[in-house]
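What follows is a set of notes on a single structure, which appears directly below.
Complex shown without one protein chain; remaining protein chains in place.
For subunit A:
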Amino acid sequence: MFKKEYAWRGIATIGGLIVIGLTLTIGVFLAYRGSATFFQFHHTLGEFLGSADWNPVDSAAGGGTVGALIFIVGSLVTCGLALLIATPLSLGAAVFMTQISPRIGEKFFRPVVQIFAGIPSVVYGWVGLSVLVPFMRVAFHQQVGQSILVAAIVLAVMIFPTITSMTADALTAVPKTNRDGAYGLGSTRWQTIYRVIIPAAKSGIITAIIMGLARAFGEALAVAMVIGQTTALPTSIFSTSKTITTEVAAQMGNAMEGGELKAALWTLSFLLFLISLFMIWLIHRVNAPKKED
């Protein structure tokens, strides 16, 4: 009689275990491959994180340098800029489609945003390279159009749908009674939005922003096309530089198996994994029910 009950429970459990197992396996694998940089080639963690001298040797003999600071700074700066550009726009769009004009929002705005999310990243990259890069060259009188700024703009466009739709969901989830209460006390629409609804949806909004940041961090292809990959620390937003993902994507295929370069690239990948773990931990922190208050 309970056959079905157990069968479905079994399937659900297996599904869950596979996901957990897969994540753990990937983490362990990356840690194992990435550790070769430190144990086999004897580099220090301080050198990896703190030095901008990147010149690993593409052979098993080793002896190069593995300072990844350029990529770490490159990733942080581009993603930070992208967030600065995308967050206000996304918040505005989400407020518009849920509070100000829900009818247009649901019928027209949300589908458009969803289409945005479905465009493959190579298209964003190519459009950036063909439209934005020449534009930068003309608008700012630069000889080289590629820059961190262009990469940040492309990334901002790419994470805009993620942040917008998640924020919109968070805003819609605020109980109607809150809004009615605010209106009942004589608030204007704007006061209701920024005094009541946005604070009530705060943890959802922060989650949306972190998810956007996570997507930006992991994006390689589109960024690689417009950042003008130069192995140097950026000096301004018009500099060319590299990010963690672009370096891994550019070198992985050609690097020698068991060589120092490959080991260093695995370490970079592991670093990316840790960063996304950290972001997920942040989301959990934000959403955790508060003990006090």
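Rule of thumb we're sticking to: contacts are C-beta pairs under 8 Å (C-beta built on N, C-alpha and C of every residue); 3 or more make two chains touch, one makes a residue touch a chain; residues count from 1.
Just so we're on the same page, contacts and distances are computed from a predicted model.
Student: Select, from "Phosphate-binding protein", "ATP synthase gamma chain", "Aspartyl/glutamyl-tRNA(Asn/Gln) amidotransferase subunit C" or "Ion-translocating oxidoreductase complex subunit D", the UniProt-recorded name of the complex's unshown chain.
Tutor: In UniProt, the chain that is not shown appears as "Phosphate-binding protein".
Student: Can you tell me which of A:S35, A:S203, A:T231 or A:S276 touches the chain that was removed from the display?
Tutor: A:T231
Student: Which residue among A:L76, A:M211, A:A249 or A:V286 touches the omitted chain?
Tutor: In the complete complex, the chain left out is touched by residue A:A249.
Student: With the missing chain put back, which residues of subunit A would touch it? List them for me.
Tutor: 55, 58, 60, 129, 133-134, 137, 143-146, 224-225, 228-232, 240, 242, 246, 249-258, 261-262
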